[in-house]
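Only one protein chain is missing; all other protein chains are in place.
So that you can tell them apart, the chains are marked A, B, C, D, E, F and G in the order they are listed, and the count of residues begins at 1 in each.
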Amino acid sequence: MSKSEKPQKLEVRLSGSGGQGLLTAGLILSQAGALQGLNVTQTQSYGAASRGGSSRSDVIISDEPIFYPEATRFDALVALTQESYDKFNPNLREEGVLIIDTVFVKNYTISSQDIYALPFTQIAMEKLGTSLFTNIIALSFLVKVTGIVTDKYLKEAIKDFKPEFAESNIKAMKLAFKLAEEYDQPAQEKL
Amino acid sequence: MSKSEKPQKLEVRLSGSGGQGLLTAGLILSQAGALQGLNVTQTQSYGAASRGGSSRSDVIISDEPIFYPEATRFDALVALTQESYDKFNPNLREEGVLIIDTVFVKNYTISSQDIYALPFTQIAMEKLGTSLFTNIIALSFLVKVTGIVTDKYLKEAIKDFKPEFAESNIKAMKLAFKLAEEYDQPAQEKL
Amino acid sequence: MSEKVEKNRDGLIIKQADTPLKMQVEVNEVKYEGDYRKAPVFIFHDWCKKCGICVAFCPTKALGRKLDGSPFVEHPEKCIHCETCDKLCPDFAITGAKR
Amino acid sequence: MSEKVEKNRDGLIIKQADTPLKMQVEVNEVKYEGDYRKAPVFIFHDWCKKCGICVAFCPTKALGRKLDGSPFVEHPEKCIHCETCDKLCPDFAITGAKR
Amino acid sequence: MKKIPQKEIHKYLRHNKKFPHVWCPGCSDGIVLGATIRAIAEIGWEKDDCAMVSGIGCSSRMPVYVDFNTAHTLHGRAIAYATGIKMAKPSLNVCVVTGDGDASAIGGNHLIHACRRNINLTVICINNHIYGMTGGQYSPTTPHDAIATTMPYGNIDNVFDLCKLTIGAGATFVARTTAYHATEMQSIIKAGFEHNGFSFIEVMCACPVIYGKLNKQGDAPQMMRDLRDSYVPLITYEKLNADEKQGQFPRGIFKNEVAPEYSERYAALVESLQSVKGEGDE
Amino acid sequence: MKKIPQKEIHKYLRHNKKFPHVWCPGCSDGIVLGATIRAIAEIGWEKDDCAMVSGIGCSSRMPVYVDFNTAHTLHGRAIAYATGIKMAKPSLNVCVVTGDGDASAIGGNHLIHACRRNINLTVICINNHIYGMTGGQYSPTTPHDAIATTMPYGNIDNVFDLCKLTIGAGATFVARTTAYHATEMQSIIKAGFEHNGFSFIEVMCACPVIYGKLNKQGDAPQMMRDLRDSYVPLITYEKLNADEKQGQFPRGIFKNEVAPEYSERYAALVESLQSVKGEGDE
Amino acid sequence: MERKKPVLMQGNEAVARGAVDAGINFFAGYPITPSTEITEFMSRELPRRGGVFLQMEDEIASIAAIIGASLAGAKSMTATSGPGISLMAEGIGYAKMIEQPCVVVNVMRGGPSTGLPTQPSQADIQQARWCNHGDAPAIALYPSSVLECYELTIRAVNLAEKYRTCVMVLSDAMLGHMREPVNLPDLEHVNIIERIKPTIPPEWYKHYPDNAKYRAPLASFGDGYRFHVTGLAHDDLGFPTTRPDEVDRMMKRLKNKISQNIEDLVQVELFGDESARIAIFAAGITARAAKAAIEIAHQHGKKLLLVRPLTIWPFPDEAVHTYLSDKKMIIVPELNQGQLSIEIKRILGKSKKTRKIVEVHKVTGELITPEEILKAMKEDN
Partner (left out) sequence: MERKKPVLMQGNEAVARGAVDAGINFFAGYPITPSTEITEFMSRELPRRGGVFLQMEDEIASIAAIIGASLAGAKSMTATSGPGISLMAEGIGYAKMIEQPCVVVNVMRGGPSTGLPTQPSQADIQQARWCNHGDAPAIALYPSSVLECYELTIRAVNLAEKYRTCVMVLSDAMLGHMREPVNLPDLEHVNIIERIKPTIPPEWYKHYPDNAKYRAPLASFGDGYRFHVTGLAHDDLGFPTTRPDEVDRMMKRLKNKISQNIEDLVQVELFGDESARIAIFAAGITARAAKAAIEIAHQHGKKLLLVRPLTIWPFPDEAVHTYLSDKKMIIVPELNQGQLSIEIKRILGKSKKTRKIVEVHKVTGELITPEEILKAMKEDN
């Protein structure tokens, strides 16, 4: 799947461990979709999982009404931990986009999928001095490679979210956009 | 209605004011019926009424199964107060037996009914020294004139009820039997 | 006590222990029962439940109790309008307040 | 503090404040972690949640805290087997009891 | 204490509401009703500004007889209803009438939480040591060894001291009086009404028809005499030695403390937020 | 106090039950579990003879981890369930584990009635000043001005002193300790277990993940230090002057009284009735 | 098989006697009209028999205490009326969820709310099914005579033990307070189901066995099995789970133990003439008026059939189908605004030309009379 052939409806799962900021990422993505005038549903895991276990946020964005609110087969999967990769990768559509953080996801198969494997956490820490922005980087990367929402609305959503962090978040976003533009598929590298 | 033509099923209402011992009378009558092997249902008024207002106990005795448990048209009515006479007399069957305490029921009509009007309370006090036995006297009188249960089972039931009062209660019963045997219908007297 | 019955001048009186609460009994007429304005103490028999509290606690024994338990003003002159009866009557059925 | 990251001899260490609770990170090997019988103090890392309580309250400072927050026995010789760590660990994950 | 003549009281009664009232002869509930009305008349509150809320029980039948804003609610819940009323309209003077069972058995939790909150309600608890309404089961205040229909062999349960309980729960005004001490009751209830905060007033009462009969306590006057003789002023009580205290109980105002009242605290919070923008206002 | 080595404790744990347990890092609940097991090990009770009953809350998750007869019941109702268990099988040693919300908000009524009855239950109340399980709403013990998700502007509610409340309700054993004072906790819990009657033990605890975060109280060790520093032995506390008392709270055994125990009283009643003929026996 | 003298007793007393004869040795309750006589009887009787009577602080505590006692091995019961059931709903759901035997008696009085405390009603029939949140089938029995109060209470205790659930006995203010002579059976002739104690080693003990017939050993606290119960969704051992397969198994078990044992659970009485074209469907106290109506009709040469459920829940779908689907008119008299009739319509469909369902409701605290039933029959014909 590439930007140009964006289908009407995209199901995205952002997954990792509690504390990696994926719920926030899901919210920002959803808000961006909303601002763009698209239909959006966002759901997430609740309960014990959100106190430290695995964590996920699902976003469906579509220009048609969205009926069933849960993502079942993902058009895009962001997996920031090995556990979430292992658990959710099977439900990624064949033509789906996979984005993984190689700091934590060590074992993964290169299939026919669009795979983007980068050490997001490390990049965040190196370039922004803290892993706190990993979520924004991964999200922005996702937006860039899928075009699920436009850059403009992503930016607006990021700004809206926590105005006090707007500046650093925008920096993270820009960093991610650059990474995405410069990205070489690992498939080519490693196969 | 007289003793000989006793129908299969008799509905009796014992009524008066809370404290006149009518609930006790109802219980004894019911127990007598039960001892005699008859079918019996006994119901009574509950709630505020039993704390001082009017009070009633309904007994249905039959040799057939009794389905509907409430007395609606009485074959016999014992009314120890004016209020209860006024309230319940209309539901006495035409051929029904009416027993009233003339100490308290001052206004009553002599109809074609079998009417037994006696100052039971006064008699109790004069002959037994206390009005406490009014209920037993009225009950025994009723039994005697209707034959709803046999004397034997009435006696047994009285004895069972509160063994400590058995003696005085039996005395009251006997007194009532005598009254019943000697009774002159007021209808004849007054009409 | 509950086994006793007495005949009174004016009719049949039954002692309270024997008396169903709302039983109609004939009672003797007593002073100051009927006229609200003239009475130093007024008893509203429609509401009175014959509990005996007013009689028991009237400090001057102005009140008496009839055989059926109902209170009456036995000694109107003794009333000091202390309103004890007013306050202790559970039924708002007596008043010794000055009018 | 939460904005700092340090490289350690043995791999990437992320400070606790930044670390998702169950995130797999590489940690440096420390003494007496692996052998239960030989250790004066034993830490069961499978259950340990890196809260830091044992380290904070060990009276002899026998315990140290790694950069990822997990405890290790920094000075085994200092342990006086007071069992403070045993009692204050909320996870039954450390024991300084004499064996 | 102002004398409130009985004709004054009648102005507060709903005369068309089936008087004589439902209570048995000699029941103390009517005396408490009288004292309550007297206290209100003395303060001079408008009837429109008074609300009386009750649960279920003989005692809880009280509201129907007075011409206030009245609610006969659910068993044990009167205080929770009253809390809603007070918070929604703090200008109302809200009085709760409850029984020992209503307040301290099923309603115990609402009682202690109202104490804690120090919300300006006046709770008049008619303690007749029994569930009167349902015919004489024991309550948390039935004395040890007393007979009740569900304690036919004598009560083996311990007894709540409701004044200690409410003090323990943080009530700021706690008092005890009896139906016999009607004048004192009037002034204590008045003090409770005037207390700005939660006030708990336990009125020891006679239930001659149920409790009295079950426990052979004599007739209503006799039970009133017992109330007179068993409850002594706190200062007197404190001077008694252990032996003398047997069968004696203290009465009077046990606690009367000034502390921030809940509805006022809440109002202050609202006040302080008036500049803050609402979430729904963007 | 006997030292109970940790390997002893493990014998009481249900190892197959999803350890590490559900509690957050640094949560005091595990420390209380340890002290409780140590106290039982010290007394030497058989596991078969122990029952642990809880309501709902983080703290109430405890029973699933221990190899006793265990019941995780309904929010606020643990004490009532435990009452049934104890009365049906008095030979069981019944321990109730509850939270500040479970015990004193929704469960307040059962708590005070168990106190009154003096039934031999040991209630360990984990007071973390918050509803942990549901994510940080204020509880009846949340300090004044503290932040909670339902008191976003700082708590305006008053605070229950649970020890005063239970004493007011008639409990015969009342104590307070903290998660920091683990050794003292063990001996207090042991004393509670050994007390023949109702015992209430309030353990002041740290909830670093919810309460700590909302109120910027630092990490778990810091919250433990605060527990250490804020709770002083009763005798020390009593010697402090009013100023010094600010921010300090007493700990220790506040009440420990011998009084007839309910299930024993009941047994005595049964005993005394053995000659009486049953109604169903005629 | 009969005791010497017939004993005159109230429905409430019969319930209480049935309970103790069925082995109830633990009762916790909170008084409420018109059920109080049951509680009072138990307070006199249980201490004498070495059982436990507890008056709790409220109904919530009462249901909690009896479930706790049941966990500790007692056969336990409580009795209340509508307001109490409303308060016990959460506890009833818990008993069903942890599958712990206990019996709850509801002596129905006029509602809603405080309503008419001393007067009979049948307005809690649907509540008996749906009071608690979440799906949990109910068992509820409804006698119609004092003797049946005795018998069905015994049956309720037995079903509770057998199916490990909370069983409800419905009664009403009239039935509870009326007196009829009862010949109590000799206890040897009363069939009592006792809990089967497990004998396998504790390691192999499974607190929730998969067993459709559902008579499996059930350990109690203190028996050496140290099991765990929780109101959370749980696995076969009783430990919390959110695994869909385990949750599903649990939910199926709760459902199937009722739905697969309908034959054992459902009891229905037929009265009158099976060939009649007009039938009455009535329960409890109202069925007595129906019987009286049938007698009167028969005297006038008119045939009528009464179908009376002794088991209200699970509802006697089969019997309704078998005996009522070919009737031309079905009269459903009840002391509420239509609760049994919902079920009849669910099973048979709404009224239509070929089959009329005539509802007779009364909610004034009085009984429906035989005459009213006969009138309904005529008017709607």
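Basically, a residue touches a chain if its C-beta (ideal position, glycine included) is under 8 Å from a C-beta of that chain, and two chains touch if they have at least 3 such contacts.
Everything numeric here is computed off the predicted structure, so don't read it as measured data.
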Absent chain's touching partners (shown only) are A, E, F, G
Only one of G:Asn12, G:Thr39, G:Ser76 or G:Asn132 touches the unshown chain, namely G:Asn132
Given F:Ile4, F:Cys27, F:Ile40 or F:Leu74, the correct residue touching the omitted chain is F:Leu74
Contacting the left-out chain: of E:Cys24, E:Ala80 or E:Ala182, that is E:Ala80
Per the whole complex, from A:Ser30, A:Asn89 or A:Asn169 the residue touching the absent chain is A:Ser30
Residues on chain A facing the left-out chain by the touch rule are 27, 30-31, 33-35, 37, 39-44, 46-47, 66-70, 72
Residues of chain G touching the missing chain are 60, 81-83, 85-87, 89-90, 93-94, 96-98, 108, 110-117, 119, 121, 123-124, 126-127, 129-136, 230-233, 242, 244-245, 247-248, 251, 254-255, 336-337, 339, 342, 345-350, 363-366
It is residues of chain E that touch the chain not shown, namely 14, 17-18, 47-49, 51, 53, 56, 63-64, 67-74, 77, 80-89, 91-92, 109-110, 113, 266, 269-270, 273-274, 276-280, 282
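Please note the rule applied: only the chains that are shown with their structure count from here on.
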Relative to chain F, the most remote chain by C-alpha centroid is chain B
For the pair chain B and chain D, the C-alpha centroid-to-centroid distance in angstrom is 90
Separation of the C-alpha centres, chain C versus chain D, in whole Å, is 88
Distance between the CA centroids of chain B and chain G (whole Å) is 37
Listed in rising order, chain E residues that touch 2 or more other chains are 24-25, 105-106, 108, 140, 153, 157
Chain C touches at least 2 other chains through residues 21
